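Missing here: one protein chain of the complex. Every other protein chain is in place.
Should a chain be cited, it is by its letter among A, B and C, assigned in written order, with residues numbered from 1 in that chain.
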Amino acid sequence: MVKVGIVGGTGYTGVELLRLLAQHPEAHLEVITSRKEAGMAVSDMFPNLRGRVNLKFQDPAEAPLHQCDVVFFATPNGVAMLQAKTLVDAGVKVIDLAADFRFKDIPLWEKWYGMQHACPELAAEAVYALPEINRSEISGARVIANPGCYPTAVQLGFMPLIDAGAIELKGLVADCKSGVSGAGRKAEVAALFSEASDNFKAYGVAGHRHLPEIEQGLSRRAGVPVGLVFVPHLTPLIRGIHATLYARLTKEVDLQALYEQHYANEYFVDVLPSGRHPETRSVRSANFCRLAVHRPQGGDTVVILSVIDNLVKGAAGQAVQNMNILFGLPEATGLQQIPILP
Amino acid sequence: MVKVGIVGGTGYTGVELLRLLAQHPEAHLEVITSRKEAGMAVSDMFPNLRGRVNLKFQDPAEAPLHQCDVVFFATPNGVAMLQAKTLVDAGVKVIDLAADFRFKDIPLWEKWYGMQHACPELAAEAVYALPEINRSEISGARVIANPGCYPTAVQLGFMPLIDAGAIELKGLVADCKSGVSGAGRKAEVAALFSEASDNFKAYGVAGHRHLPEIEQGLSRRAGVPVGLVFVPHLTPLIRGIHATLYARLTKEVDLQALYEQHYANEYFVDVLPSGRHPETRSVRSANFCRLAVHRPQGGDTVVILSVIDNLVKGAAGQAVQNMNILFGLPEATGLQQIPILP
Amino acid sequence: MVKVGIVGGTGYTGVELLRLLAQHPEAHLEVITSRKEAGMAVSDMFPNLRGRVNLKFQDPAEAPLHQCDVVFFATPNGVAMLQAKTLVDAGVKVIDLAADFRFKDIPLWEKWYGMQHACPELAAEAVYALPEINRSEISGARVIANPGCYPTAVQLGFMPLIDAGAIELKGLVADCKSGVSGAGRKAEVAALFSEASDNFKAYGVAGHRHLPEIEQGLSRRAGVPVGLVFVPHLTPLIRGIHATLYARLTKEVDLQALYEQHYANEYFVDVLPSGRHPETRSVRSANFCRLAVHRPQGGDTVVILSVIDNLVKGAAGQAVQNMNILFGLPEATGLQQIPILP
Partner (left out) sequence: MVKVGIVGGTGYTGVELLRLLAQHPEAHLEVITSRKEAGMAVSDMFPNLRGRVNLKFQDPAEAPLHQCDVVFFATPNGVAMLQAKTLVDAGVKVIDLAADFRFKDIPLWEKWYGMQHACPELAAEAVYALPEINRSEISGARVIANPGCYPTAVQLGFMPLIDAGAIELKGLVADCKSGVSGAGRKAEVAALFSEASDNFKAYGVAGHRHLPEIEQGLSRRAGVPVGLVFVPHLTPLIRGIHATLYARLTKEVDLQALYEQHYANEYFVDVLPSGRHPETRSVRSANFCRLAVHRPQGGDTVVILSVIDNLVKGAAGQAVQNMNILFGLPEATGLQQIPILP
């Protein structure tokens, strides 16, 4: 049994981690911390967990995190970088669901996240862990940077084309749509039901933190800098990301075969038959990414459609997948629930 | 392994049955039939099942239903009563998710359902199976009448008070709200997104088929006829029923203790602590019923709040629960998934 | 032209007042105040008003409210009672959309609102203004207490039966459902999209501030104390209240005729033909109340269905209706827009 601790956990990635780990056959929830909610039963905050998670939030100062095998940080950006070092030094694996360890370029991180990085050496060591891209680097890591939600959907979508060298690497377009849970369980006017429902809008067109994260990932894979226009939108779903990706082909390639072969052995990535359109609900509450590839009117623009559940493959599910890899468990352990439809 | 067949299965109770049974450790899906969709892969209709359910819909005439241990009817009303007899005679257990076998009073059934009953003898034999009420009758049954969604939420809510003899049995009020999936996966204008979203309305106030079903259940338990006003409403959820129940107390009783004791040993019924309000999402996609009991202003009216997922405890989940009982399996087998929140 | 000022106006009743008044042929928006947003263009906060409302929020200390003919308070509870006196003394009419002047029983108000009342004499003088009930008292008033949203829907629903002396006055039940905009444009977790959508729940069953307001109104009309059980629910709509009302008949009465006659001359109250169910969207964005009356199974319980838009007839629209009465304008001036459907 892997002994698990969670720091934070009062947000949506937190409750999702709790749901997945409480049903995981090889993990045991030992401790969960929250400074603000210390003493509160987790199931009083999240009634879906009644009878299944009997933990209370503990004050971080008193929580025995060092006795865990792995600690997940489901905290705002800037928290894990303050606490990870002592855990790592104590032999505890760290999986950060926030952005603290995602960038190799620290000044770039500091520019986009608006704060000084407290632990550049762990950022340098950390593995940016998207298993379908760099599984082999993950197993020995001490610190896991769990990818962002948009970056997961976009990188899985573009990767086969980049590996095939089949597209212009400048002028990629990622037109992405996210459900509102991506904004977190924070009291903000813009995420109110009466603001976000029956409404659709773009945001952050001038610049969103996931842009450099995606560019870093694609560029590393391509071996040269990749140029991306990334336009995120808010859509009235609870869960789900739909990435619509555009690239210009530079050579002829059997797109359907390329995608099917690329992901033939990936349990969590499903390439739909030709001509289909993945729906976000087809992955709701599950760790899958479904992809379709199109070439409208036979022109030179390829269109990839990529869907994930932002809280699962885009956050908590991928974190558990990474935990499975870290501890040598079969990668799909505890992650095989069928998506909920309707 | 219980060998399972499904008749119908192109609707929402069908896909939910498929989801639950595909993950059930003691059941094996053998066959699913649909006259209209014969030949189509189930996962082409329901992409959440891709990679998990490899069956195709078969023409009922050719489907080996008689080789199953149990056959679920996820069909419109009036279908199971035509086909159940030959299955039962062949030793196959039948679980009907529709209403064909729910009434003992056949003329009453014929009045509300507007057709002649084709198999009164099986209706007489069938067990109306709400396990928390009549578990002991279920295990030996050949034909299971799976209760309706509203009747499940309402009966579980009223039952402790009826058993305690603590309320007036005339003038009960059940003000119920259902998500739109309760209307099924049928192409009807009233269930369109543009009709049902951002909208709330009552329907069927003059008379709804679940009224006599609830009255039958409550009256049988009370031993005398019970009088109920039942007002269903359509609310813009996909899944969920919220029953708000009103009754007048006839004697003093510790309501909280009454409910907690009544359901102390029921895995699927959760009585919330005093003063709480259950949310439909706290049971989303799971087989639980959560209840709260209130006595506003200390007056003589008791208010019970009861929530279920109409597709799970209100349909497919309860059907699987009944299957578990029929085959001597632990009752919660395959039904322990934690509800999805948010 | 009526010169209009608004205090507050950064919430949903504020933007709705602005929308209605900007299109009102006999009103002119002079000033709007907000301490927090002083200097911000109203249309930067509410882009639907771009090109139509050119005001900026002004600091209350500098705003020429005394030069207005009427000032609307679209503020939290407890604000109007501090500021109304000097306006009234200056000859300015005051219409409070909050609860400060709704109660005649000041200790009762203080108990439910949890603060000391700052201006009991204006509360004593103020007219609780629900035009279809007490139109004649409104025209000469100096201070208007605009009714709450639930109280408007419930009182309009019960009033014909109370006037007819046809029901038991104890044991009335008001099972009410509100859209989320009723919670205001405040950053609160419970009103987030990811909390409130695809979810349904009751709240405040133990006691809600609108309970004593409704009881005050019904009791005054009945001439004796009325006993009510009031259960509000939150439903995933932006706008709309649906009140489902239950009462026990004490004498035979032609319910349909009673309602039609009672409201025959009311422009804003629409009694539907027998057997119908009003939808909240049928009044969306408009000042109407639609009612239907049912007697299920011919029993002794009457069921009234009452729908309004909580932001219009339940708040800003009714406030403008009251302004029209105060200034001798035709009552429907500026309030004749057809509801938006779908």
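Side notes on the structure shown:
Assume a residue touches a chain if its C-beta (ideal position, glycine included) is under 8 Å from a C-beta of that chain, and two chains touch if they have at least 3 such contacts.
Keep in mind that what you see is a predicted model, and the values were worked out from it rather than measured.
Displayed chains that the missing chain touches over the full complex: A, B, C (touch as defined at the top). The chain not shown here is touched by just one of A:Gly91, A:Gly165, A:Gly207 or A:Gly223, and that residue is A:Gly207. Listed residues A:Gly171, A:Pro225, A:Pro273 or A:Pro330: the one in touch with the omitted chain is A:Gly171.
Across C:Ala80, C:Ile238 or C:Cys289, the single residue that touches the chain missing here is C:Ile238. Although one chain is not shown, part of chain A still touches it, namely residues 171, 173, 175, 177, 179, 194-195, 198-203, 205-207, 211, 227, 229-231, 233, 235-240, 242, 244, 246, 248, 275, 277-281, 284, 294, 296-297, 299-301, 303, 305, 307, 342. Residues of chain B that touch the chain left out of view are 12, 179-181, 183, 185-189, 191-198, 236, 238.
Interface residues of chain C facing the missing partner chain: 12, 15, 19, 22-23, 46-52, 181, 185, 197-198, 238-239, 270, 272, 278-279, 281-286, 290, 336-342.
By our rule, only the chains that are shown with their structure count from here on.
The pairing of chain A with chain B is characterised as same-residue: of all residue numbers used at this interface, over half are used by both copies. For the pair chain A and chain C, the distance between C-alpha centroids works out to 45 Å. Residues of chain A in contact with two or more other chains: 12, 181, 185, 197-198, 238.
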